[in-house]
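Structure first, commentary second.
Complex shown without one protein chain; remaining protein chains in place.
What follows is chain A.
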């Protein structure tokens, strides 16, 4: 098979795409372009064990499959523009690459707060370099930390900071409870209590108005004018899709890259998207296209997208069932774990305790029209295993209709 597939993005999605293209029978050239200097590495520990110093940074590197030995890696290079009609991309060094197939795997970057104040001392957690920089500052004695944003990253970083023995950790969020968006009120309330019992403070129901300090941040100004003293600030306020390079091609880039049910972008059979940048309809649910930032998604999307693309480039029709992954996520915080299967976010109107109680290990079910669509366990290892027992049931459920 001749020709070349360009994979834009050299993180987990890019790696899995390259591996799955080989598994799907593509024997032509594969060039992976990524702006970080590293080979693909595993990001979840960046806010947990690696930030805590319990695992070395070197332990994060993925081991690429042998089938990708001849893949060309263009690292420290960034694709700045694409012309899909001509099947070429442009790199930041001015060179151009032509392709027969394109995999969009450029992922997300942290959203930054735009309010006034100094930048020094303010961190995000997405890359290895981010985590290294944050760890250096968290391990200084007597550090006061303010985490802005009580989502996955914010809650994990707050827990890790407490474990590192920092002087003070406060989490700020405009919503009334941590992780209430993905979890709903009942588990979020239990989560808050667990964090508070382990020494995390919260300033909830309030936004950030600005940062104090001259050269470097010394405090976080809240919406009511009060100030939280801070030596280190972590901004974990969501993410922005890296899609600027795709502009001008008629694609829907309003939130990531909109794809069809086979992860093809904008009706281009030779361009697919994988990972958290892909906004795809999940045939298991209501068919509404959504981006999904869970760790399982790069692997799931890469497998389906690679088959789609390899079949097209081999001249055949795509004979796949529409993409229908069962979402799963976990989050380790302090000495407990959140473990989910299915789509709790679709069933937030009908949340029931399936097992245990919010004060201890608890398993919560999320329902649509009385039907279970997702579960979340909060607690120890046994609770997480309890959630896993529902996985087969969730897989067997017929698709939700729109």
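Operating definition for what follows: a residue touches a chain if its C-beta (ideal position, glycine included) is under 8 Å from a C-beta of that chain, and two chains touch if they have at least 3 such contacts; residues count from 1.
Rule of thumb we're sticking to: contacts and distances are computed from a predicted model.
For the chain of the complex excluded from view, the name given in UniProt is "Ferredoxin" [choices: "UmuC domain-containing protein", "Phosphate transport system permease protein PstA", "Ferredoxin" or "2Fe-2S iron-sulfur cluster-binding protein"]. Touch with the chain omitted from the figure is made, among A:42, A:68, A:88 or A:206, by A:42.
If you put the missing chain back, the residues of chain A touching it would be 16, 42, 44, 55, 59, 62-63, 65, 295-296, 299, 328, 330, 332, 381-382, 384-385, 388, 391.
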